[in-house]
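With one protein chain removed, the remaining protein chains of the complex are shown where they sit.
A, B and C are the chain letters, set down in written order, and residue numbers restart from 1 in every chain.
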């Protein structure tokens, strides 16, 4: 019997990632004790809120943030244990100690955990603690890392390279998919442009365009995508209006004292104000926000 | 008595355009017979729909489009009579004949007219027909044109240069303002990036950021901003969610036969479907769409 | 008899500018009393040095600079009388007074004059004083200006738009050529990139590539192209090694007191040291530098 993957012809250099090959939306399931049924669906009719600190700093910082974002309706907790740093002298994260704190937060609040993995030899360890692996923008074309996360069956959030075209991004997804892992979620996190008042320029058009080119879920990171706390709110609403499947937002109890990327983290108060607005815009386009 | 303009200190190289100098939102008034009171306000609490063909081609094309967009709630009619063309062999517009057709559409449908002016010596003539002057992306730094539209008192839509930073854009606005014309409206129309599946990458973050940097109204052109009819809808909704003061949308009765930029013009049917969605997202963030 | 321009088929959207249409190099003749024969050829076997201040400030500044650069072998004098300024509050040049000073320098030193024209209505006046018209980077797509300089027969240096592709640049040249003016010279002056330590990134590859795509002369402006005096030297040599037909260099007797762009102007001493190096690299690739 012919293998269907070899039968469907596609017009793009990527295949498994293409909408032509796989016309139906892919919905990625993430185990999450805090929701009814114990599973969050990413890429389905509902919008998902992922929130938490950029970087895990201390148990108190993480638990305070997790409690606050869970209370407002976030169902997935973000937090970096392995952090890329442009300078070798910057903070590079708590490592496995940070992963353990994330696991503890999951036990306490029932939220699924998303965290970054930076190198192939760490994949097995990070898989022990995380529910979703994140591949960062600088690693979008780290092919051996893509191969390795492709050999797991964990959901993978693949961030867009900071100067990547959609085709390059979908070819990076193809690396993971072609290793057998079909749980790939794409994340728009801003591209580099000439603008100096923002850290990145968030490309909202990625949301409807990836939906046309691919069946994979597409989510938005307005924190990295802008680098500015004061516009995370409007860019979150714009993402939802454009059809994002989830938001990934950096929240910090005291952003100005954050060890990393404080300028782009919203406060807990700002997050609390944002949630009803997200609900309202989602409702306006006929979607709901899953919160329990 | 000291001139207040010389007293307020600003931290940016632009001054009259800055929020520091002028903390209250500027609301630009445009005479428009089709709305109650006869004036449309751009930059106030309501969102405004501007729509029409990219280029005025024939009386029939213009009138058909104007009738259709007015029926759905557009209150300002767009249409190009002088068109920039990358090639000297491309269509450069009908010139004054096109302006006359626009004036005729205004008489018939009561919509205000927005149209482009490309060179200083045309400003007086275009002012005779237009309610809003448009300065295009290629002319954002055509300083003598900026000076000349600055010497009129007509509302001016100043499109962002295709690789301009916010600072350069606001300095271009400063040219107009410093000549005495305070009726400046900024328009995000996409920037050049490495992406090849779109004509431009629409920078939705310009909307909330310009609101912070400046008191001037900011509007969105998702047609030029994307170059793709199939995502004009989601990008319109994203613009509204992010706080745009108006949408400027290209509509054509038969886009595939358009003389110019058909790929980015929506059909009348698509426009009809879009309007209630725009209403819903505007309502979700507490704004209304002015339609009569 | 068929018009040859309508007979030759070209594969590019530009035609008169293309090497396919016109296989032989175009050599533009500029009257210059200081050289043997009274004419400088741009685009021929010899390399040409154009130098002078960014902006004409005073008679003394201009004459001092002209005397110095002529002494070292420059045969064309640059100097701006109409200057584009990003801010309306910046120095915009001396206008016609500056043109008169340039003409005076021509009378005294026998150098041809190149100076910028910014708007169609100034073309006739600038033609009275200048030997070469310059269209600046911000005006590369100011189509009415291109049309107007195309209606003269003066040599025109067309600077590359700061984010323009080669195709867009050659289409801009096509505007001038199609009006009948075949004396078009292209000038690489740097493109905008993400780099922050330079004002622009000079695209040296434009030199050999334009030579392949077009028959028009191509020259280099390493002052604007870098924005940094300390690398004008190596970038001049790189331009010559890559095949540039001329260099256009900003020289100022006291750059740190320049009214405009002092950071990118070399001193007279630096210019004096550079000239023999330019000679040597030109000789290494089999070309000479015309100096008398």
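Everything below uses one rule, namely that a residue touches a chain if its C-beta (ideal position, glycine included) is under 8 Å from a C-beta of that chain, and two chains touch if they have at least 3 such contacts.
This is a predicted model, so every value here is computed, not measured.
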item	value
Sole residue of C:39, C:67, C:124 or C:283 that reaches the chain not shown, by the stated touch rule	C:283
Residue among C:32, C:61, C:178 or C:239 that touches the chain left out of view	C:239
Selected residue (touches chain absent from view) among A:18, A:65, A:142 or A:264	A:142
In subunit B, positions touching the absent partner	192, 194
In subunit A, positions touching the absent partner	13-14, 84-89, 92, 118-121, 138-139, 141-146, 162-163, 168, 171, 174-175, 178, 192
Absent chain, residues of subunit C that touch it	163, 165-167, 191, 193-198, 201-205, 207-209, 212-213, 225-226, 228, 230-231, 233-235, 237-243, 277, 280-281, 283-285
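Keep this in mind: only the chains that are shown with their structure count from here on.
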item	value
Size of the rotation, in steps of 5 degrees, that lays the CA trace of subunit A over subunit B	180
Subunit A, residues touching no fewer than two other chains	194
